[in-house]
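Quick one: this structure, given as structure tokens, is what I'll be asking you about.
Note that one protein chain of the assembly has been removed; the remaining protein chains are unaltered in position.
Letters A, B and C mark the chains as written, and numbering starts fresh at 1 in each.
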Amino acid sequence: MIEITNKAIDPQPITASVRRDSNGAVVTFLGTTRRTSMGKTVLYLEYEAYAPMALKKLREIADEVTDKWPIQDVSIYHRIGRLEIEDISLVVAIASPHRREAFQACGYVVDRIKETVPIWKKEVFEDGQMWVGCQSHAVGAPAD
Amino acid sequence: MIEITNKAIDPQPITASVRRDSNGAVVTFLGTTRRTSMGKTVLYLEYEAYAPMALKKLREIADEVTDKWPIQDVSIYHRIGRLEIEDISLVVAIASPHRREAFQACGYVVDRIKETVPIWKKEVFEDGQMWVGCQSHAVGAPAD
Amino acid sequence: MRVTVRFFALYRERVGASERSWELPEPATLADLLEEIRNAYPGLAPPDVEIVAAVNEEYAEASLALREGDEVALIPPVSGGGIGFADEILHSASLRSE
Partner (left out) sequence: MRVTVRFFALYRERVGASERSWELPEPATLADLLEEIRNAYPGLAPPDVEIVAAVNEEYAEASLALREGDEVALIPPVSGGGIGFADEILHSASLRSE
């Protein structure tokens, strides 16, 4: 199950979706929004996606996992829109016969999502806002 | 929250117990019982614990985590007694500000549990049963 | 030829629109289009910062030849968040499987 949604995510059915009687290990990652960022209080967040490409990239990442590891069961849910503090923005659930692969693959998926999937996060503070990761684009910023 | 229980484990409140607004990452591991073991069909499993020592060891492992990583939130539930196939035997939930530490610490906890916590698993087959890990004790087995 | 240009996140805010239809002389590469866009919106990105783009939902090299009807999306840096360790995981996985 791979989905991009603007509704609150319930991780329970996502974890359940990867369980089966040949799997001895299930690893579920939740990405949750934090109260503070770089010492400042975050009021809320906005996530934006290039949805069709993001879905395609998520499916590619799931395929990478089933290619690289003896794993059949990968579920990824990403939330977009306005999120409050402590909301779940991302759920990745992976199950495998043995635990090592489930841990590795779950960490890998989360990393790949942050690298390649066109979903952006804006943190809104009392005195401003910031698209996370776009520091290189700040006016007057040095090029990387 | 650290517990050894003979009831079915619901992972949801265990994961919820480690969430807080300073944590951006929550990693939950489920250990689930598999249908086959060494090519044979498992009918059911029996878990047995030296409960007071097992609890003490689980608490020590949680303390190791909070010592080694910038992590405050560790929950561990281990089930004992009779388990059917696909039941959850173990839940480990860890939350941290950033994901890397949560993945590392969760994998570490599961490993340490398997190494040092006095809880044993017996697989019951149609034609016999086996205490997992006790192969060295088989009658006539070579010493390790 | 005519292509569709989509702007997301920081770029959407700086352009003030999420999508624009763009007329280009043929032949044109992605680099040509990006140069036109930079000229039209000088505040989009600092001059020495590369603008990453996708054509028809796939990351594309600047040398790619554009075709009528292409959907070009400008992709600001994605959210990142912490130090990645995918490479390390893969390295460790491949060591194990040897």
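The rule is simple: contacts are C-beta pairs under 8 Å (C-beta built on N, C-alpha and C of every residue); 3 or more make two chains touch, one makes a residue touch a chain.
This structure is a prediction, so every number in the text was calculated from the model and none was measured.
J.: For chain B, which residues lie in contact with the unshown chain of the complex?
T.: Residues 31, 48-50, 52-53, 56, 68-69, 100-101, 104, 107-108, 111-112, 114-122, 131-134, 136-141, 143-144 of chain B touch the chain absent from view.
Going forward, only the chains that are shown with their structure count from here on.
J.: Would you mind checking which chain's mean C-alpha position lies nearest the centre of all protein C-alpha atoms?
T.: Per-chain C-alpha centroids compared to the overall one single out A.
J.: Can you name the chain that lies farthest from chain A, using the mean of each chain's Cα atoms as its centre?
T.: Max centre-to-centre separation from chain A belongs to B.
J.: When the C-alpha atoms of chain A and chain B are each averaged to a single point, how far apart are the two points in Å?
T.: Here chain A and chain B have centroids separated by 26 Å.
J.: With chain centres defined as C-alpha means, what is the inter-centre distance between chain A and chain C in Å?
T.: The computed centroid separation for chain A versus chain C comes out at 20 Å.
J.: Taking each chain's centre as the mean of its CA atoms, how far is chain B from chain C in angstrom?
T.: 45
J.: Counting only residues that touch at least two other chains, what does the list for chain C look like?
T.: Chain C, residues with two or more chain partners: 81-82, 85.
J.: Which chain B residues touch at least two other chains?
T.: Residues 24, 99-100 of chain B touch two or more partner chains.
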